[in-house]
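Note that this is a trimmed complex: some chains were dropped, and none of the rest were shifted.
Order of writing sets the chain letters: A, B and C. Residues in each chain are counted from 1.
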């Protein structure tokens, strides 16, 4: 049962992984949420935020890999990582199914991320206690 | 009282912000949420008439804006101060919208459960 | 920042994060309205070398946990960027 203090959060991210601090700020915020025993239902990636979902992101070894950190956090805490399909496809982020649909020879969506519609962001705003946005 | 407030603060052409903000409004409406739109800052430029985005091979958001009534989105506000700072008057605008003062704008933000800022 | 402060209602809390923390420096204190409460994310301020003497005293420093607390307390949270 949910205690009266524990809340259900979702997070929206609009900025790319290295060009913008949004995704990194959101990651720190998410860790603080979990430490205070809140639940994070969903992280929704929109606008340039979709670039966080690339399996091919390869930062220098001494720098944080933001997309990988999201994967780890998500799998440990049952968080959905949802990427806006319309924003993703036009920016070149495809899963296997979309790659096939558009006859592309490869795909690059990282494991743990799901392409889905903008409805998932609206749904989060309706069904979660709080939706916090990290802009770009 | 409507549930979603979507604020447009970016100019309309050249980036995907305006389109992505409208997409969210339409999807919200499709999910049965009453959506209110507020144009402020450089977002007021989105309301200008006679935009010809094809001049730079873009699509613009005019067609989507015209579709708003079909989605029952009829609460469209524009920040009075943002207009006047940019030398714009309501007769230059392409869309029916209510020009609002700071006090009404603050009330608008306060009265919505969820505000999306673009 | 200007648009955020213009839109806030009396009594609202404002948290400066990321590059927004520069807005919490003394140089811009005239922009701050008296009827709002101000907070600054100290991680972002420290990352940028904004020590206490550069920040205006009107802003209370918080860490990420304090950021979470502010969202817990607020009826509604709106990000300006």
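Methods note: a residue touches a chain if its C-beta (ideal position, glycine included) is under 8 Å from a C-beta of that chain, and two chains touch if they have at least 3 such contacts.
This one's a predicted model, so the numbers in the text were calculated from it and none came from an experiment.
Enquirer: Whole-complex formula, using the labels shown?
Expert: Overall formula of the complex, using the displayed labels: A x2, B x2, C x2.
The rule is short, and it goes like this: only the chains that are shown with their structure count from here on.
Enquirer: Count the C-beta pairs in contact for B-C and for A-B, then report the pair with the higher count.
Expert: Greater number of contacting C-beta pairs: A-B.
Enquirer: What whole-number Å value describes the gap between the mean CA coordinates of subunit A and subunit C?
Expert: Centres of subunit A and subunit C (C-alpha means) sit 25 Å apart.
Enquirer: Touching two or more other chains, which residues of subunit C qualify?
Expert: 79-81
Enquirer: Among all residues of subunit A, which ones touch two or more of the remaining chains?
Expert: 131, 133, 135 - these are the residues of subunit A that touch more than one other chain.
Enquirer: So in the complex, the part of subunit A that touches subunit B is made up of which residues?
Expert: 46-47, 86-87, 90, 117-119, 121-123, 125-126, 131, 133, 135
Enquirer: Can you tell me which positions in subunit C touch subunit A when the two form their complex?
Expert: It comes out as residues 17-19, 43-44, 63-65, 67-69, 71-72, 77, 79-81.
Enquirer: Applying the document's contact rule, which stretches of subunit B touch subunit C when the two form their complex?
Expert: By the definition above, subunit B touches subunit C via 9, 40-41, 81, 102, 105-107, 109-110, 112-115, 117.
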